[in-house]
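Excerpt of the complex: some chains, original placement.
Chain naming follows the written order as A and B, and within any one chain the residues start at number 1.
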Amino acid sequence: MHEIVSSVRRDYIADLVRQGKRIDTRTMDQFREVSVEVGTIKSAQGSALVKVGKTQVVAGIKVEHAEPFPDKPDSGMLIVNAELLPLASPTFEPGRPSENAIELARVVDRGIRESNAIDLDKLVIKSGEDVWAVFIDIYMLDYDGNLIDVSALAAIAALLNAKPPEDEAWTLPEFPIQKRPVAVTVAKINSKLMVDPCLAEEGVMEARITITTIEDGSICAVQKGGIGCFSREELEQAYEMARAEGAELRAKLG
Amino acid sequence: MKKPEKLIKNGKRLDGRMPDELRPLKIEAGILERADGSAYVELGANKVLAAVYGPREMHPRHRQQPDTAVLRCRYNMAPFSVDERKRPGPDRRSVEISKVTREALEPVLFLELYPRSVIDVFIEVLQADAGTRTAGINAAAVALADAGVPMRDMVSSIAVGKVDGTIVLDLTKDEDQWGTTDMPIAMVPRKKLVTLLQMDGHFTKEEFGQALGLAFKACEQIYGIQRQALRDKYAIKQEK
């Protein structure tokens, strides 16, 4: 996910951080401008276009019949797929999902799955034979950093926007969403922690940690990335930042 | 959906259009930050994005051409763009559309100016309702201009077809499915030269000629909207 940053720019960003500043004048715990627009894609059951700064992601929900996994006959299915479209960045290449796209999809998946955001137990049509599969397709359109948080936000916004499929097998009054997990990524640059790294910051960050929290502030998923390290104190500080910013982002879900 | 009894009633189509009438067409240039050029097109219920990268160095190197740039096109549909979720990745249809799209755009480019380079055109269909390849070509041509790639002319594209025995412009999904014939076309609008032509269904000689005439007229109209989109973007830039 890193792009190459010239060493001059690298030093400049690191210097700023030493002074407690960021390249785009934000504070350490400040997200870029966030906009959430839902329902734009009519061919999807639900959809959301999320912009965080210049990063743009669209997520679409499709709900289809499927045969359940043999070991989970009484559970609907959740499938999260992420495409780092070559449209979105000069460094994204067409072809099979990259390591980064796979990690992204799995981190978003865990946030939704582990928080029980969707009540999958209700998505059974006939035990062991026919269940609802919920596909979340994440489509990266314009990439200016922090794709995990933007994607996770688009995914939960699209789920909240989802209408029941027009199918007589569907019997629930609405789409069963019960939690709102929100991912917040904290980057470490020059030993300082900051939320929502933009692309330039990603190019110089030592490591990142993504913490997904739910309404009560508890954690449902964590993912460290990058080749740097975190101390225990830093992890605890990152959690506080993720919880606070997560609450703010959650408010944007309406 | 079952086949409707009639696709044209009292001279009007299911969505109220006349046979020679375009769906609402909206084009915006320069809507992506990272791409060198981009455009967004809504053609009826179609929503299509195009981005251009390049001219840039071609990798891998052994695919460089010593005397010209290479144009690459990739047409792709989002999984959620159609009724039944489409599995990600290219299929035979998208490979063919990518090829004819490239051949539709290449005639207006001066590729020989950029030896060893590549120009990439990426087209993403976010919502589909028949005519996605023509919407994609319209978007791609504007995105190329937005990227500042030198062009001899614009490329404008639309489908014509036959529905209930009538030659109609710009088919919807229902018309495509229940009609007889679909003929997407792209042209260089000033010189009136066809750069893409595909057809499947049934046309007599006369119908073929009539359909071509309808398409030629519509492409002029589209050309105007494309130019306006580029002017609008330039105007906004100037204001800033």
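Going forward, a residue touches a chain if its C-beta (ideal position, glycine included) is under 8 Å from a C-beta of that chain, and two chains touch if they have at least 3 such contacts.
Being a predicted model, the structure only gives us computed values, none of them experimental.
Asker: Given that each chain type is shown once, what formula states how many of each the whole complex contains?
Answerer: Full-assembly copy numbers, per this file: A x3, B x3.
Definition applied: only the chains that are shown with their structure count from here on.
Asker: Starting from the mean Cα coordinates of chain A and chain B, work out the distance between those two points in Å.
Answerer: Spacing between the chain centres: roughly 32 Å.
Asker: Of all residues in chain B, which touch chain A in the complex?
Answerer: Spelled out, the residues of chain B in touch with chain A are 32-35, 38, 45, 47, 49-51, 53, 56, 74, 76, 78-85, 88-89, 120, 122, 124, 126-128.
Asker: Inside the complex, what are the residues of chain A that reach chain B?
Answerer: Interface residues on the chain A side: 40-44, 47, 54, 56, 58, 60-62, 64, 81, 83, 85-90, 94, 96, 135, 137, 139, 141-144.
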